[in-house]
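The excerpt is restricted to a subset of chains, each kept in its original location.
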Amino acid sequence: MHVHTLPLRENRQAVTLTTYLIDDSKEFQTGVKRPLIVLVPGGGYLNVSDREGEPIALKFMAQGYHVAIIRYTTYLLEDTNPPVTRAQKVWPDALYDLAEAMIQLQNHADEWLIDTDKIVMAGFSAGGHLALSFAVHRNKSLILDQYEDRANAFNLSGLILGYPVTDYTLMEEKIQKINDQELTNFWRFSNRGLFGVSEPTREQLALMSPVKDIDETIPPIFIWHTVDDGLVFPENSLRVAEKMSELKRPYELYMFEEGVHGLSLADHTSASYPGHINEPVQVWFSQALKWLKRHGC
Amino acid sequence: MHVHTLPLRENRQAVTLTTYLIDDSKEFQTGVKRPLIVLVPGGGYLNVSDREGEPIALKFMAQGYHVAIIRYTTYLLEDTNPPVTRAQKVWPDALYDLAEAMIQLQNHADEWLIDTDKIVMAGFSAGGHLALSFAVHRNKSLILDQYEDRANAFNLSGLILGYPVTDYTLMEEKIQKINDQELTNFWRFSNRGLFGVSEPTREQLALMSPVKDIDETIPPIFIWHTVDDGLVFPENSLRVAEKMSELKRPYELYMFEEGVHGLSLADHTSASYPGHINEPVQVWFSQALKWLKRHGC
């Protein structure tokens, strides 16, 4: 296996593409191109969580996939107290980071033995928001105006979304209703990073709600959430399901009754503390593998 | 094990309660009361499907549960061509059949070693509609007016719903929109059995849509559906999830991307033909077991 980290932006060293490539053996499966999982970890657009990176990469590699992890532009430069934050908002730079990463993967596909007809993006939490945003904008002006001649690099055979933010309008309504100070503070701060303001307008919220932009060109989606997620509300995933059913697009949805936000693999390899280990939730991964196989990946 | 069938109505010999009770051994677990799964198979209110009866009963028994299967009042008396149908509609008789069954189970609980604090109802398709209807009406006038002194028999610790009808208003709207003659005919015929008319009014449809009646007293729900179910649309289950989230009630939802209506266990034991075998869907059963354990059952 080769692990290699490429910079994605000249002046932001934290913005990178790390490729985990299975060795090509002279002895077996020689020269076979492999499907690729592109991981987009979460972190509230404040940082990029390791917990949704390498542990998930290793699980997919163990099943024969190449993996790439994207570390995109985030609001925190240093997670000190008080934190050091970026001067500008992260959007749409974070989105373009994904485009840049996809272009790199396309450019090196032959060298890295990537089957470019089998690229699936997997995002978690804010990374789920970013991945779904990339999927809905990949064939629209927000991305194509910047990358019109590279649209061929943006094909996706599927999306895997774990506890994603998909609807900021919904988020805002529920946060106001719940009226919990700590929760509100977190979202105000995260909003400052993403929108540039802590209280975005209804128009801004709607523009940043990719569930509203899902259309017939959306790839198949595998999506999961815990019902009692207190940070990113489960309706974010239910609404994706409704929209997909409305459009008669294929999807698979798992809503697990119990579990905190940010479970990642929900096993010991990605856990910070015991609450991150949740046996019933672990099934998402093996079910995602079956779903990938059904889609030829 | 003892299997025994009790009649539930004097003059309808097809309306029965069949109990599958694990033997009480003198050697181990002697005298232990067991949780009970009450199965309500589907069949479009036309008949009661064997495919959603014994095969599922056996899977639960293999895990240490007692099981009871309810065969309730349906529209077909004989499934001949042309079919022989009942003179009257089945509602609310079918609902009262469930109440009668629950009363029998309560009456015999000590004798049959049933733990009455651990009774879970599991319904499939029309049986899911009936089970959810029972759950929402069990503490309301529709049932209590008939059985006011037996409300204690109607406790449920959980509901398991497989591809249920939960919203007849939704069903009617989608059937009109799809405008497929065969599908329409099926629903018209089924409606005649359930509502007494093939084209119920909006008021009738709404009254028979238990998702609208879910309130804070609903037990935890485990629910699953296939997204491309062409007979009972997946929105029936999505709407239960939304309502439960809105009420902050616990639920677990699985929407499988692919699979025909009526999968039951989705394995060879309940299959009529190869399309009834669907490996990714089989996980609903083992996940339901974990969910039951979490709820102490």
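Every chain is named by a letter (A and B) in the order it is written, and numbering of its residues begins at 1.
By definition in this document, contacts are C-beta pairs under 8 Å (C-beta built on N, C-alpha and C of every residue); 3 or more make two chains touch, one makes a residue touch a chain.
Predicted, not measured: the structure shown is a model, and the values here were computed from it.
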**Complete:** Whole-complex count of the repeated chain (2 shown) stands at 4
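Definition applied: only the chains that are shown with their structure count from here on.
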**Prompt:** With chain centres defined as C-alpha means, what is the inter-centre distance between chain A and chain B in Å?
**Reply:** 38
**Asked** Which positions of chain A touch chain B when the two form their complex?
**Response** 220, 222, 227-228, 233-235, 238, 241-242, 244-245, 250-258, 279-280, 283, 287, 290-291, 294
